[in-house]
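One protein chain is absent from this view; the other protein chains keep their places.
Now for subunit A:
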Amino acid sequence: MVDRRRLRQRAALVGALVSLVLVLAIVLGSRGLRDFDSALLPYAVATVFLAFGVAYRYTVWVSEPAAWRLFRKGLSSAFSAESFRRAPTALPRMIATYLGFQKFLGARSHARWAAHQLIFWGCLLAAAITFPLTWGWFTFTASSATGPGYEMRLWGFKLFGFSSSSVLGWAMFHGLDLAAVLVIGGVGYFLWRRYHDRAATTGQRFAYDFLPLLALLTISVTGLLLTFSEIFLHGGGYEFLAVLHMVSVVFTLVYLPFGKFFHIVQRPAAVGMQLFKFNSRKAGEQLFTCKRCGTEIDTVPAVENLRGTMRDLGLGFDAWAEYCPRCKRELRGGAYLTDVKRGFK
C-alpha cells in the first residue's frame, strides 16, 4: 500500500520542482524580467502556486494503485511506435474528440455539451492570452511613435504586426471580453441546471459544484466591468474592480487543483485509457469473454490491468472479474436460493 507520508513528501518535491521550472521560464521568457509587467505580479505568483498545486495533486493522484497502472498503460500506449505505425491518427483524433470537442458530453446531453464548450473555449482563450502576458512572454510594442501600428512579440521576438484600429486589433485587445462572454453563457446554463435539474441537484455540494461556477462568473463579470468602466465611466471604479478581478482570479487559480477544476488536469487520462483499449482492439487481439456465458467483457490487457489493480488493493476476489456482471448476479442469486432460502427456487 502507499505510504501516505512519503507520498506527500514526494508530491511536495515534484510540486516545488515544477514551480521552480516555471519561475525560471518566467525569468528567461521575459528576457531577465525586462518584459515582466510588475502590475501583473500577483497573477504571476498565483500561477506559480497553481503549478505547485497541480503537480502536487497530480502526483498524489497518479500514485494511487488504479491511477498509477492506468497512467503507465496510457503513456506506453501514447508513445508506442508499433501502435503509431498501425494507427498514426488515433492519438491526435482522440485528443481532438475527447479533449477539444468533448464528443462524450454530447452523448450525455446536448445542452450540457454546448454550455461546456462555451466555458472550455472561453477559458482556453483567456488562459492563452493571460498566462503568457502575466509571465512577461507576450509584449505589445508600438511600431511607430504616431501609431496605429502594433507589434506582438513572444519572448522578445516579433510574431506579427497589426493596426490597433483594425478588426484584428480590436479582437486582440478585447480577447478577454470575448472569452468572458463565452464563459458567462456556459456558466449561466450550468447555474440554471444546478437549481432545476434533479440529476444535478441530487447530492450537490456548494464548495464542489457551485463555487467553481461562481468563481468563473465573478472573474468574467469583473473582467467585463473593467472594459465597461474604461469605455463608459472614463475609468471610474477601475482600481476597485481591478483588485476584485485580481482576487477572484488568484483564488480560482489556487483552488483549481483541489476542487472540481481538477478534472481539467485529470481528463487526459480518458485519452490514455481509450488508446490503451483501442490499441488492443486494433491489433486484432481477442476480447476477454465471460467464463460462464461468453459475453464480451473488455480487452484482455484491460481485464489483466484491473485484476492487477485489485490485487494491489488487497481485493482478493479479482477472479470474479472474469465473469460478466449479469453472471455475477445470477450466480449469487442461484447460491442464495440454493443455500439461504431453499425452496423458493
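For this structure, a couple of remarks:
In this section, contacts are C-beta pairs under 8 Å (C-beta built on N, C-alpha and C of every residue); 3 or more make two chains touch, one makes a residue touch a chain; residues count from 1.
Simple rule for what comes next: contacts and distances are computed from a predicted model.
The listed options are "Cytochrome c553", "Ethanolamine ammonia-lyase large subunit", "4Fe-4S ferredoxin" or "NAD(P)/FAD-dependent oxidoreductase", and the UniProt record of the chain not shown names that protein "4Fe-4S ferredoxin". Which of A:L75, A:A127, A:V243 or A:L313 touches the hidden chain is settled by the complete complex: it is A:L313. Within the whole complex, the absent chain has one touching residue among A:L7, A:L40, A:A66 or A:V181, and that is A:A66.
For the options A:R8, A:R31, A:R86 or A:K260, the residue in contact with the chain missing from this view is A:K260.
Within subunit A, the residues in touch with the undisplayed chain are 61, 64, 66-67, 69-71, 98, 104-105, 107-108, 198-199, 201-203, 260, 263, 266-267, 269-270, 273, 291-292, 297-298, 302-303, 306, 309-310, 313-341, 344-345.
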